[in-house]
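One protein chain omitted, others in place.
Order of writing sets the chain letters: A and B. Residues in each chain are counted from 1.
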Amino acid sequence: MAFWTNRRSLLAKAGGLAAAASLGACANAKVVGFDKARRSLDIANQGEPLSLDPHKASGTWENNIIGNMLIGLTTENAKSEPVPGMAERWETSEDGLIWTFYLRRAQWSDGEACDAHDFEFAFKRILDPANLAEYAAILYPIKNAQAVNSGELAPSEVGVRAIDDLTLEIQLEHPAPYFPQILKHYTAYPAPKHLVERHGDDWVQPENIAVNGPYKLVKWWSNYIVHLERNPSFYDAPNVVLEHLYFYPSNDVNAAARKVMSGEAGWSTRFPSNQVEELRRALPGFVRVAPYLTCNYFSFNTTRPPFNDVRVRRALTMAYDNAWVAANIYRTGEQPAYSFVPPGIADYTPDARYPWADWPLERRRAEALRLLQDAGYGPSRPLSFEFSHRNTSDNPRVAVVVQNHWRAIAPWVTVELRGVETQVHYANLRAKNFDVGDGGWIADYNDAKTYLFLLETRTGPQNYSGYSNPEYDRMMHESDFEPDAARRAQIMSQAEQLMLNDAPICMSVFINSTNLVHPDLTGYEDNLEDIHRARWFGIRNA
Amino acid sequence: MLAQAVRRLLFAIPTLLAIVAAAFVLMHLAPGGPFTKERQMPPEIERRLLAEYKLDLPIHEQLGHYILGLVQGDLGPSMTYKDKDVVDIIAEGAPTSAILGLSAMALALLVGGGLGVMAALRQNKAQDYVVMALAIAGVCLPPLVVGPLMQLFFGVQWGILPSQGLHRDEFGLIYLILPVATLSLPLIAIVSRLMRASMIEALRSNAIRTARAKGLPEAQVIWRHALPIAMLPIVSYAGPALAGVMAGSFVIETVFQLPGIGKQFVLAAQQRDYTLVMGVVLIYSFLIIVLNLAADLVYRVLDPRSRTP
Partner (left out) sequence: MSDILLDDVPPPAAVKGRSLWEDARRRLMRNPAAVTSLYVVAILVLAAAFGPMLWVHKVDTIFRDSVAIAPTFENLHLLGTDTEGRDMVARTLFGLRISLLVGLAATVVALTIGVVWGAIAGFIGGWVDDVMMRIVDVLYSIPFIFFVIVLMTVVQTDSPITNLLLIFMAIGAVEWLTMSRIVRGQTIALRKKEFVEAARAAGARPLEIVFRHIVPNVLGPVVVFATLNIPVIILAESFLSFIGLGVQEPLTSLGRLISDGARQMINAPWMLITPAVTMLITLLALNFLGDGLRDALDPKER
């Protein structure tokens, strides 16, 4: 390819550079972040989307955008519960392994039909390792998905088949009552087969894209703005109120809050939790705090001393006063975590708990001291290790408190803090080059498995603590094949209790979602997944 | 003079290549890679990703491929922003950074230069002290404090200016006021100090003494004779400094939510987006070289000693 026509050539872009710099004539008014007359909403989103291709995305802030453009077989209502999306209804076979979806008649925004073939194509595309999707593992309950994704089987072997234009059959590896939850995840979104075949990965560029959801992409200015516009050919278009959505990557959470305070944004997906009181005063009715399926926890490196000793792990877990952290570091009513699975998760009995959860702090510290002495530590053999943490957001603040609490057990417990960049941190965790490391986990779908699988042996490097308990693995495997939801929940709960007793991880806090939302924006409902689709939004006092 | 300029530009090519090689190797030495994330991807996907971006090759081969692309004007695909190429991203960020940097520098030269001359003419008088105190304060207040404060007062408290961003996807002039002011504050401080010092020196020089002795009016002495000499240090400062501000300021662009390459650069470095980092380093180095050359040329034009060879 000649370099002047090459898409990546500097020369080819020089013109666009000049064009982008032109000054808008009428651009000197202040933006109205929630413009009722224009029906537009400016949104301070957490970050810049790494991709708008649902098969390449991996972050919640990308989901905030993509989920307004594409609709899966199931989709979210305002409370983020799975409701019929492109599939009007579905049937499950007796053994729970074969799911048949009956699709509605719908079209892509370019007029082509959006049907079962687009779904079949999409599932095969994301699972084909040649397409380099980083997040396909969520779809592994689908038959042969893992084998295809790891290159052992051809993509055609994926257990998804379009029976006719409007009927899609999906076979599963094991019964998964939570499958409708997975299907509303962006990894299960359809892709317009005709466009992907024509443009390849560039189908998602504004000039090529077609969508089946309520909004279509108009413009994407890197690291600044993503502009979506109402899609009139969306099947539920008459009920979509807002015309324009503007997403900004607000890396600086304080600036995001100021954008709402100055009226230049109608919704911010975060705010600095320290300022919750001030924000409640300055922006009455805007502050929305809700439980969120997200937890912060610390992994002990159980593959080497001192943390291959369960007594040490239990001692440190006990001595960490996470109730204090929940109340003082996070200030929006976060709850201290005494279990791995957050409360409120669907189809689960949240019985598992650290046995010492209700002890007073003094007793926990005393017991921790006893355990450490049992394990052979003392003034003559001090316990010293490193606590690795990410140097972003509230993590360094939590780290100093952790250090303080652990040092308080005895003077011979010494903790060095090691704050590093996020990328370095995870590289270290993977390589098991750490003693204790912090981390967080956001549920991918509303089911306990999205948490508990992390500690299975087969999870590999993602199981940062290196926890490996055959009994735990066996119970998790058993739960996969248990068709009865209540029984399945019980097995998983037992497994969780077993794991908590072994304390491979030290739970910190269940995080709340924190949003600033214009009080006249209707249809925004607090929910556990912090997913709010604009198609449900409306305008009060228009 | 022209020959020398050409020679310097030619020399820029090996310089740039050296920078590319050094930066490339250094970047790859940093631990973690573009695909190290909180959520681990399946090993097969990771292997293929590394192969796709040629990260599985030995470093010298990677460098070879990169330079080969460079020669064809190809900066490669971004490793984190999957839908974009480095050229797209830079082309989308550069105008904002350039406009911000140029405006801030122009403002700094105008205001800082004026203040500096004033202070020099009133040396050791009240005005002088006030200007110098302001100048020092300007240097001492980091933009990460000034920016949010300006935002809070002008944008939120008084609501007279937009607090951040541009006007959606257009450039609105009033949107540039706060970021340009924040960016230019330290520049004004530095320029006014430089200007004061060099003006004082110029006024004491023999050329000016001669001019005064000839009985020229004081205004003419100052503006026609002293100022060009006094401008010299400013010119050699402004060249590289302009490159610095045009290559973007992470703090300003983050606080004011502007699409500039300064922000892109830091984010890319943190995410180990090797190609994007290299792209910005290249642009920056190129700017430095060109603007240094420009500064030297302007210097020659202004410097009375170099006018007669």
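By definition in this document, a contact is a pair of C-beta atoms (placed from the backbone, for glycine too) under 8 Å apart; a residue touches a chain by one contact, two chains touch by 3 or more.
None of these values were measured; they are calculated from a predicted model.
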Option from B:Ile13, B:Ala51, B:Val145 or B:Val301 whose C-beta touches the chain left out: B:Val145
Selected residue (touches chain absent from view) among A:Asn208, A:Gln403 or A:Gln462: A:Gln403
Residue, one of A:Asn391, A:Gln462, A:Gln490 or A:Thr522, that touches the chain absent here: A:Asn391
Residue, one of A:Ile225, A:Val241 or A:Val420, that touches the chain absent here: A:Val420
Touch list for chain A against the chain that is not drawn: 254, 272, 274-275, 277-278, 324, 328-329, 386, 391-392, 396-397, 399-401, 403-404, 416-421, 424
For chain B, the residues touching the chain missing from this view: 11, 15-16, 18-19, 22-23, 26-27, 29-32, 132, 136-137, 139-142, 144-145, 148-149, 152, 201, 204, 240, 247, 250-251, 265-266, 269-270, 277, 280-281, 284-285, 288-289, 292
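The rule is short, and it goes like this: only the chains that are shown with their structure count from here on.
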Distance between chain centroids, defined by C-alpha means - chain A, chain B (Å): 37
Residue numbers on chain B that touch chain A, as the complex places them: 30-33, 35-45, 48-49, 52, 69, 72-77, 80-89, 91-96, 98-99, 148, 151-152, 155-156, 159, 161-175, 254-259, 263-264, 267, 270-272
Residue numbers on chain A that touch chain B, as the complex places them: 3-4, 6-14, 16-17, 20-24, 27-31, 42, 48, 50-53, 56, 58, 129-130, 132-137, 146, 149-151, 201-202, 204-205, 219-225, 227, 246, 248-252, 254-255, 258-259, 261-264, 421-424, 426-428, 430, 439-440, 460-462
